[in-house]
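One protein chain omitted, others in place.
For subunit A:
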Amino acid sequence: MPIKCNLCEAGAILKRPKTGDALCKNCFYFAFEEEVHKTITDANLFVRGETVAIGASGGKDSTVLAYVLKALNQRYDYGVNLVLLSVDEGITGYRDDSLETVKRNQQQYDLPLKIVSYEELYGWTMDAIVKQIGLKNNCTFCGVFRRQALDRGAILMKVDRIVTGHNADDIAETVIMNVLRGDIGRLQRCTAITTGTEGALPRSKPFKYTYEKEIVMYAYFKKLDYFSTECIYSPNAYRGFARAYIKDLEKIRPSAIIDIIHSGESLSVKKAVKLPTQGTCERCGYISSNPLCKACILLEGLNRGLPRLGIGKSHKERRKLNEMLAQKEEAGNEKTTPDNSTETTENASSEKSATGSPKQKCENCSCGQKCLSEKVEDLQLDRRKIDPTLIDF
């Protein structure tokens, strides 16, 4: 005997991953959209008349987000202008394909689109970065750079708010990951639905309580087209452990994902614990909790051939660097060319030549000819002479 839909009299064609109820197609669309609408109205995410940029990667979350926001904007009249914003990290074989999807989305939903690339902004593509640093810790570079790239692109489009397609599974993974890493500052902030209200553009997550499986189900039944492959550089990310744990948890108890988010929201930190305070970067003016923002430090490291600057514990890196300096002194002050080995920092002579000459930079980034670092200088990063004391070791 066919199962009946819970809400109407039609036959049910799916079981909701979130609550296990049997629903027909239209009632599922209704339930899904109503939940997103409630999330938006309860948190007062949108203000009438503002421009909202949707971070579009071409993947399932951003495709469905664009579709649903457009529909809800019309149905409930939020009165916002929607635009699409996409970031090109320069990963061949992965990003090119997903960018095609975004361009298709732009035509289908009739929304203006802007693409910003790491190449223009920083002078480095992810492919080049991975050649320098290897397959571990590359996610750090991509994440830090993408955050700034989104903000810069949004400023160019004169946008008031950014929305991203982070879903409930993502937030649950972040909570678990921050507990495992002991990052109290992030743990406190990661469950907030809107982050970054002072200084940078606010960014919100309307899909905060939406399960990943439901997003896929929605896209499947509505026949929305998206690009779905894992990033080729991500298999060793630490987040993978948290993700596997959450997938297993979901099998035992489907509500576990929302339970983790509830736990994250109920956490309270002891007053005595020191949390990072917000300031601005001295070089580029972006928000930062240290004198130099992470992107500047990482970029500095890449350009000087010290790709691990900014990754790992700074006192250990400094110790390694000092050891290497000592070794080089014994070997007789030979200037070594940096090789592309990923784990140790080789370029000891950069400590001595405080102002790195442009020619040295060229050997490190993978461009053969004219180094892009001059182009980067022209752009936005205000490159003063490199002063080691400013770099927060």
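As a convention for this text, a contact is a pair of C-beta atoms (placed from the backbone, for glycine too) under 8 Å apart; a residue touches a chain by one contact, two chains touch by 3 or more; residues count from 1.
Here, contacts and distances are computed from a predicted model.
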Choices "Putative transcription factor WD40-like family", "Protein ECERIFERUM 7", "Cytoplasmic tRNA 2-thiolation protein 2" or "Histidine-containing phosphotransfer protein" - which one is the UniProt name of the chain not shown: "Cytoplasmic tRNA 2-thiolation protein 2"
From A:35, A:127, A:160 or A:282, residue that would touch the chain that is not displayed: A:35
Contact residue for the chain not shown (choose from A:63, A:137, A:288 or A:303): A:137
Option from A:50, A:225 or A:248 whose C-beta touches the chain left out: A:248
On subunit A, residues whose C-beta touches the chain left out of the figure: 6-8, 16, 18-19, 21, 23, 30-31, 34-35, 38-39, 42-43, 136-137, 140, 175-176, 178-182, 184, 187, 193, 209, 238, 241, 245, 248-249, 251-253, 255-256, 258-270, 273, 308, 311-313, 316, 320, 343-344
